[in-house]
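One structure coming up, written as structure tokens, with questions to follow.
Every protein chain of the complex appears in place save one, which is left out.
Note that the chains take the letters A and B in the order they are written out, and that residue 1 is the start of every chain.
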Amino acid sequence: MMNVLRTDNITMQFGGLTAVKEFNLELNKGEIVALIGPNGAGKTTAFNMITGVYTPTKGKVFLNQKSTVDGKEEHKERDITGLRPDQITKLGIARTFQNIRLFKDLSVLDNVLIANHLRIDSNVFEAIFKLPRYKREEKQMVEKSMSLLEKVGLADSRYEKSSSLPYGQQRRLEIARALATDPSILLLDEPAAGMNPKESEDLTVFIKEIRDEFDLTVFLIEHHMQVVMGISDRIYVLDYGITIAQGNPYEIQNNQRVIVAYLGVDEDA
Amino acid sequence: MFSGIMRNEWEGSLTKSYLGGVYMTLELFLQHLANGISLGSLYALVAIGYTMVYGILRLINFAHGDIFMMAVYFAFFGVMTFGMPWYVSFIIAIALTGVLGITVETLAYRPIREAPRISILISSIGASYLLENLAIVIYGGRPKTFPQIPLFTDMVQFGTVHIQMLTFMIPVVTAVLLMLLMYLINKTKSGMAMRAVSKDFETAKIMGIDVNRTISFTFGIGSLLAAVGGIMWGLKFPSILPLMGVMPGIKCFIAAVIGGIGNIQGAVIGGFILGIGEILLVAFLPELSGYRDAFSFILLILILLFRPTGIMGEKISEKV
Partner (left out) sequence: MKRNTIYTITAIIVLFVFVYFGNKYLDSYLLRILNLCAIYTVLGLSMNLINGFTGLFSLGHAGFMAVGAYTTAMLTLPIATKQMNFFLAPLVSPLDKIVWPFLPSLLLAGILSAFVAFLIGAPVLRLKGDYLAIATLGFSEIIRVVFTNTQTITNGALGLKGIPATTNLWWSFGTAVITVFIMVSLINSSFGRAFKAIREDEIAAESMGISLFKHKVLSFAIGAFFAGIGGGLLGNMMGTIDPLMFRFFMTYNILLIIVLGGMGSITGTIISAFIITIAQEVLRFLDEPIFPNVPALPGLRMVVFSILLMLVVLFFRQGIMGTREFSWDKFFRFFTKRPLSKGGAK
């Protein structure tokens, strides 16, 4: 299995509080990996360290990228620790947010279009004076965004204000937006939050589809055990910032420490 | 800069020295220092108002400098138009200013407390602008002279220099007020309410604290302090104008930022840094005295770039 991302003992300390301690993650190409754990376990913090929102207090994050040099395919591991979020996104890591961060006052289409901006080659003069290269790029961005919106079933709402969409559609829009950045690795923060069982099932299918269609590696935080068990190749479990287990779904389901972390210890046991 | 000690036959003083081209005697330096401490105290009094309001509402009260100005005019009219003895006039002016501060909060800030930050900031600027224009209309744009009260303006002589009584009284008054304020904040229920609201607005509300009253109270106290500062300012710098609060207002806000906005001790420290720094700048670099106002701004920029939370401030991180 080819590694695309790995973290080396990343730790996040806020003053006296250690939110995440020595987290070691390995993502291999095409995998769907889940990060679970009780609330406050540090899962989003781990995400934030990988995507550059936080700089780890200790440890490093490595991105393994394919590039073609002199006709030969090379794999180069690159230290991305402490890079800014926009730099990390440009390198191909995209994310969604736990508390949906859409551009509320902007239209559905604009939300996705914005995520295309990072790949633009034209400069601002070309954009203002509508020079040929810009016009071409704009057309491509619109086409790409529309096709993504169709994929998530939001093409008809493209001119509506994104905040006017129902909750489930907003979540899908966020995923479409993340996809528009041309990622190779997609981080989803609780994509199934607030969904009913049918919606969660659809989401599971959807994630597998986009993984295949866009050649992605997916890393997700999720509480919906149905989704997690149904979709993940491997699972990491965090509790109070510490990795208490990792393995495939079957192993995790039967792991005593995991059960205790979620359900607490039975006093009479 | 080098300092050399020259024996001066004319004055027989051994304390004259030559620093970077400016003649300085010990007495002169002490005079500058006294002025700096005085100015610093005034800045501190006004800066506290900014910092308290920011601590509780996360809002820059642009109108604070103009409230300071209003106090001076109230006191002026009390003495000059209504013929009241100065102590009566001053007390009434201070009280009126407190009321004015609370009124501004009620009319300009309370209605839009839930609005986006930018609207609140604009309202703050609007209130300031309105007060300034009202002052121009009501008081007239020409400078007036603040009553000179002998008790304060009499000079005291130290060696070759003369210093006003006022210059010594200002820090004393400030210190007394500060002690009262610290007592109020740390030992009274209202003070505890203020601290609670500035730590966590929502929780304070849930815990049954009357948030509106606490906020009004904070504005009131801040305005009272600014009023005292204003009156002492009027005594020290007797030429008063409707726009006299603009520059001191900005500088005092800068002082609050330098000290760590939201932190009262910080505001005092910031006030003194600014006051003493400004006076010493003019004293030692008189060719740069045209830039004395820029001094505060440059300090501000430096602090914002290198230590934005200020000298006493704490870091606030946003949850993602």
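Operating definition for what follows: contacts are C-beta pairs under 8 Å (C-beta built on N, C-alpha and C of every residue); 3 or more make two chains touch, one makes a residue touch a chain.
Fair warning: this is a prediction, and the values are worked out from it, not measured in the lab.
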item: Hidden partner chain, residues of subunit A it touches; value: 51, 53, 84-87, 89-90, 94-95, 97, 101-106, 110, 113-120, 122, 124, 127-130, 134, 137-138, 141, 177-178, 180-181
item: Touch residues of subunit B, complete complex, unshown partner; value: 54, 58-60, 108, 111-112, 115, 117-119, 121-123, 125-127, 129-130, 133-134, 136-137, 141, 246, 250, 253-254, 257, 290-291, 293-294, 297-298, 300-301, 304-305, 308, 318, 320
